[in-house]
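Every protein chain but one is kept in place in this view of the complex.
Which chain is which? They are A, B and C, in the order written, and residues in each are numbered from 1.
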């Protein structure tokens, strides 16, 4: 193995740059050349390659986003697109690839291996934390802290006005962000896809909170936790509670920002580990960190298995909202 | 003058607590007793009064929101409500009142003076900066920095994905926040109530930006800058530009958070100045800071005159987006 | 068990308030009364007790420091002092105690159990992360992120001036903060008590960094990593390197601030778990989180066993500084 490539794909996540830096520096430390592919799979198809040395990744550790850019590629969905991508990789004499992204990224990589026998190792870069095979994904801790900061601000206003706030955080299929932010933000109710909550129950909790003397309540809703999101939940709750809530959809701010220490360290470890996995001959696997140890998980498993939320934490949240 | 009262009213703004602290401490320094009225005009009507000494306002300087709470009061709209409020103030032997809030707060105070001859001095507490008679209102600088931080985060994502973002900031009638944030955030387009922009022009600027090699563009829209807000503007721009933008409505996060240094200092100065104005016999005026000097402005003028945005800054923003 | 007490002791750590809140709310949820002891062991001796209900711990989740205050108590070092403390606890009909703090706190609790048979469960509250029996201590993640933010700022200056910075972070006996911050901050050299580094080696790394084209270098030093700290290391390195470095001792800022999401969640879990341990009859143990599971560790073990740093991370740091 002489030359490897690295790219980011799917939604950007804070820490992707730290992972790129670790891939490049650990690659070079192992005597490899490293090529960056810009714009994810689309750049692979278009041959948008750029050599990366240790100095090229200087001063990016603390930056949000991804210097290699990212894009969703329709072309890569077709066998022809993938063939073109593989051709470019081979022309550039790339012996192995590191793919930083989420489920879709892994699925694409699996196809590339299957059809074109190019070794690929994945690294989990997504704020949603919904990837099996790693305790945390790169970007999750930062997204949680960003959402938390927003909730802390909203609480000032909620408390000053005696209001109920419905705050929507990211998580279409998984409630990891909502659960963590809900506990850390002292939410009265947490609504996540894994554990359905109806508007009536939600209204009851809020009304009970008011009876207990709380001047304001906060409901944290994962995007996919309620049909129609926080906006709809507020409307439905109003029917049972008699009061009007305020809605705040945090949205895109959760993706950006300088990564937290935890995300930088995780990304650094996983980026470095991906290089070592490739060198050792691994392919079709994603690196992850489980109980502070590096673990490799086959793409198939990483994609198909569902990472479970911690039920005890969900129960704890209720007690803490006493 | 032996006893004064202080309250906050209207939307909460970071720095209101710093102003309350300054009123209490400067009041006591001048030998006065200070009473806090909770929940704004509503608390005045309900007699929700609490004595405030120097220690009661300890450790609030850095807190968002308002310890005295705030509420919109329908009862105060009626002469009966105001009579009840005045009666409570007189019963509590309050010789003068300091009202921290915006336009509506000043208007209410003017009625109280007119109908019941109770001395009131106002202090400008609102994030919108739309009050005549002061260069800046308490809370504006914090709101601008909060919005800016959000934009910095969104820019990470925008740049990584080559996207156009439409970001809505507060400001129903005034573009102060949008203008300041737009310049500081490097926006390609700034849309404010004072200077109408149509979707076509907006689309042209964005398209030109792309031609100039910019990978992403940011449009900052004041709530009242475009009929239907950022959401509608994005839809309308799409017709002319051919691309799909992303929308982010910053909303309530802009109200909260620990106040910036500037807001704490401004609030401290104005709170202290309001006490001195009351003592010196002033009433029906709002304190403000103009060119670093304290200035008193009659409520009528503060309400009726429109504070103008700085046209040169608006022009500068265009040049900077080159 | 009808009534329990909770206190904080030793250096304050962000998240202590979140732990107190969890103790109170989970205690009440289990039908217990909860008493707060102010000023740590000193308050135990002086009988400085205050009942805590669910509303008393509202709005403290996000606050740094500890509402129960903390102090180092000389009186508690003597058998007489401890006897007085035990007497107060018994007089107040306290059936069990939760002690939030570090090594010294655990040692004091062990004495109290031994001499007076009062059940005590500990919870690890210290920024240093140097407690055996838990992956992380309450406050560590926040301290690391605070130090990291400082380093990010210093890097701006270091890069603009082509300077070498020696940054001292907390950690008299353990290098956890330095190691984490060093990796996350992209340090060229990390100096910790566990792995001695001499000035000559340090100078060589810095000089090599300059040869590789780095305009600036950052050396992160744990308080106890070098005799005389960062100040002395800079002086000694100067002898070998020929250039003058700048020194920054981060100091007390690392203790304060609003806790991160991770610290709030950890503190909430451990506070709640401590209540359950007490109820289940445990005493003389500390709660901890190991591999995402709650674990109880005897005080003796928690005090005597040394938590090891992760050698692989230390090696990784060198590769990343390439």
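As a working rule, contacts are C-beta pairs under 8 Å (C-beta built on N, C-alpha and C of every residue); 3 or more make two chains touch, one makes a residue touch a chain.
Computed from a predicted structure; not experimentally measured.
Enquirer: Given that one chain is not shown, what are the shown chains it touches?
Expert: Across all of the complex, the chain we cannot see touches B, C.
Enquirer: Which residue among C:49, C:76, C:165 or C:299 touches the omitted chain?
Expert: In the complete complex, the chain left out is touched by residue C:165.
Enquirer: Of B:50, B:77, B:195 or B:316, which residue touches the hidden chain?
Expert: Here the residue in touch with the unshown chain is B:316.
Enquirer: Among C:78, C:93, C:157 or C:291, exactly one should touch the missing chain; which is it?
Expert: Only one listed residue reaches the unshown chain, and that is C:157.
Enquirer: Suppose we count only contacts with the excluded chain; which residues of chain C make the list?
Expert: Given the touch definition above, chain C has residues 8, 12, 14, 63-66, 69-71, 146, 150, 152-157, 159-162, 165, 215, 246, 248-253, 255-257 touching the missing chain.
Enquirer: Pick out the residues on chain B that sit against the missing chain.
Expert: Given the touch definition above, chain B has residues 21-22, 25-26, 28-29, 54-55, 58-59, 61-62, 135, 141, 144-145, 148, 152, 155, 159, 180-181, 183-186, 212-214, 258, 260-262, 264-265, 268-269, 272, 291-292, 310, 313, 316, 319-322 touching the missing chain.
Basically, only the chains that are shown with their structure count from here on.
Enquirer: How many Å are there between the centre of chain A and the centre of chain B, using C-alpha atoms for each centre?
Expert: About 35 Å separates the centre of chain A from that of chain B.
Enquirer: How many angstrom lie between the CA centroids of chain B and chain C, rounded to a whole number?
Expert: Taking the mean C-alpha position of each chain, the two centres sit 40 Å apart.
Enquirer: Out of chain A, which residues touch more than one other chain, so two or more?
Expert: Within chain A, residues 152, 155, 159 contact more than one other chain.
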